[in-house]
Every structure is written in structure tokens, then in C-alpha cells.
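All protein chains but one are shown at their positions in the complex.
Right, chain A next:
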Amino acid sequence: QVSELVQFLLVKDQKKIPIKRADMLKNIIREYRNAYSEIVKRADRTLQEVFGLQLVEVDTKRHIYILINNLPHAEGQHLCRGKEKEKMGLLLVILSFIFMKGNSVKDSALWEFLHLLRVYPGKQHSVFGDVRKLVTEEFVRQKYLETTPIPLTDPPEFKFQWGPRAEKETSKRDVLNFVAKMQGKDPAFGATQFSEAEANT
């Protein structure tokens, strides 16, 4: 059962859409419900010892899980299919913007920023295609970003924050390092952000 669960998780993780406990129970564990937590624990151990991955629960109420990499940031070539890398690049830029702007931004502010990078919500992008869909749907479904409507706004406005997957896969400190690298500055330059990042490690 354990190896089946491991395989199930690896395949499910391909699209980076978080995995629900209900799906695990339905497809793999089925009759062995009572042993559920034991099976999951062992699967996690296998993932860690064999693959260097970790099963993390990002929603304790609704029991939703993701797989993250346990190994330290690997330098060097990653085998990435399709546009994975470019999407991560865009995501990193967005996460940086959100963090540097105080952890929460209005959607209009985000799009205004992306405009500067020649990325427009209404226009097909040569690399990303439908960017609005990528940002508001794909990244949100993968739990990299979280979007909440701002009440009583007409037309409705939203705010963007880091999603739980972003919280687990990266850190404020890492993101700050990225920002500093782009600016060619020392991370300690943005004083408030730096202390916040430090506090979060």
C-alpha cells in the first residue's frame, strides 16, 4: 500500500495541484482506512529517504497536501519540462513584489507592476500565453498565490498574498536575496523587509 501511495503522490504532484486526503483514501487506501495515518507516515518516510521529498499538509482543516523538496537548494541544471522554469521566474518576481510591498497587494497594483515588464493581462504573452489565467487561476490553484476579494469594491477588486505552497517552498529571506541580487545591493538595504525576513527564519 505504501509504495502505491508513493507512486500515486508522485504522479499527482506533476501538475503541482495540491492533493486531497479524500483522493488518497478513495484511490489507494480504500479498505485500509484505519491504517491511514500509519500508511501516510511511512509513505512520507519513503519519499524523504528515497527521493529527498517531503509530504506537507498545507490545510489542516480540509487535509490538503503538497510535495516539496527536502534537499537544500540545488545549484546547477534542473531538468524542467515545458515552460516550468519561466513560470517559476514570473512567480518569483510576483512573490518578491508582494513581499516588498508589505505582503499584500491589490490586483491593480500587481498588473501595473507587470506592465513595466511587458506583461499584460489582456494580451497574449509570447512565453506565458494567457497571463491573467496563469496568475489568477493556475498559481492560485497550485497554492502559490492566494487571492481574496476586497469587500464592497465596484468593480470587484482583489488582493494577492503568498499562498501556503509559497510559504513552504521558499522564504522571505530567499526572496529578499533575490531582490537584492537583482538590484545589485546588499539585502540589508531594505531595512524593514530585512528584519521581517530575519524574524521569519
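Everything that follows uses one rule, which is that a contact is a pair of C-beta atoms (placed from the backbone, for glycine too) under 8 Å apart; a residue touches a chain by one contact, two chains touch by 3 or more; residues count from 1.
Simple rule for what comes next: contacts and distances are computed from a predicted model.
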item	value
Per UniProt record, name of the chain withheld from view ["Ubiquitin-related modifier 1", "Centromere protein M", "Non-structural maintenance of chromosomes element 4" or "Gamma-adaptin"]	"Non-structural maintenance of chromosomes element 4"
Omitted-chain contact residue, chosen from A:2, A:25 or A:92	A:92
Residue among A:4, A:49, A:137 or A:198 that touches the chain left out of view	A:4
Where the unshown chain meets chain A, residue by residue	4, 7-8, 10-11, 13-14, 16, 27-28, 53, 66-71, 73-75, 78-81, 84-93, 96-97, 100-102, 104, 113, 115-118, 120, 126-128, 150-152, 168-170, 174-175, 177-179, 181-184, 190-193
